[in-house]
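The structure follows.
Heads up, one of the protein chains got dropped from this complex, but the rest are sitting where they should.
The block that comes next holds chain A.
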Amino acid sequence: MTIPREDGRSAEQMRPIFVKTGVISQAAGSAYVELDKTKVMCGVYGPRQGGPGIDKVEFDRGRLDVDVKLATFATSGPRGKVAQGDAEREFSSIVHRALSGAVMTETFPKTTVDVFATVLEANGSELCATIAAASAALCEAGVAMRDLVSACTGGGADGPNALLLDPARGEEAAAEAGVTLAYMCRLGEASQVVATGTWDGESLDDAVQLAASGCARVDAALREALRSSVPA
């Protein structure tokens, strides 16, 4: 089954992925992830003492704080839209949930690790790029994790029957259904699945499989970048 795509890819082909770690000199760990035109930068700071309030401090584990910002020029259209704040909050909570399954918070009790990401350009699948950047940055910062979390989306304009891997912005907007999977490849565990649209059991299975194959690509790119950042 071949569907012509915006950028001439095949349905199950990802965009070229580029990962670079150690991009922010001030941060404990940082990463930059590019999925063709989608560009995300992430910095990890901490662990720092305490959290927002004494009642929220847990004594046997630490906290992970995630804050994602969308640059005003990330998308076209007039700047300073009200909806941007909502999108940022939603993004932050999704990324937080995707990572919290992997980060071993018991290794930094009573402290907080901050994950700050900025979406520089959004051209589809920016959520996946953010999750990937955050997990590479956490890894570079030396935060103990069970596995790297990579993420990928599978979705389709024609519903579950014609799935596209790693949709670009136009495809994302036209998609009627989609599955975003945050996956820990080495453990073979999914830390988060977000499915939109209507699915039947079998096609959802296919979509998750497809997204998992994308995650494997992302995982390989993350590992390669992290490995090459370590001096031999």
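Going forward, contacts are C-beta pairs under 8 Å (C-beta built on N, C-alpha and C of every residue); 3 or more make two chains touch, one makes a residue touch a chain; residues count from 1.
Quick note on the criterion: contacts and distances are computed from a predicted model.
Only one of "Ribosomal RNA-processing protein 43", "DNA primase large subunit", "RING-type E3 ubiquitin transferase" or "Eukaryotic translation initiation factor 4E binding protein 2" fits the UniProt record of the hidden chain, and that name is "Ribosomal RNA-processing protein 43".
Touching the missing chain, out of A:Ala117, A:Ile131, A:Val149 or A:Ala168, is residue A:Ala117. In the complete complex, the residue from A:Glu6, A:Asp67 or A:Asp206 that touches the missing chain is A:Asp67. Considering the whole complex, the residue from A:Val19, A:Met41, A:Val113 or A:Leu222 that touches the absent chain is A:Met41. Although one chain is not drawn, its touching partners on chain A can still be listed: residues 23-27, 30, 41-43, 45, 67, 69, 71-73, 78-79, 114, 116-118, 120.
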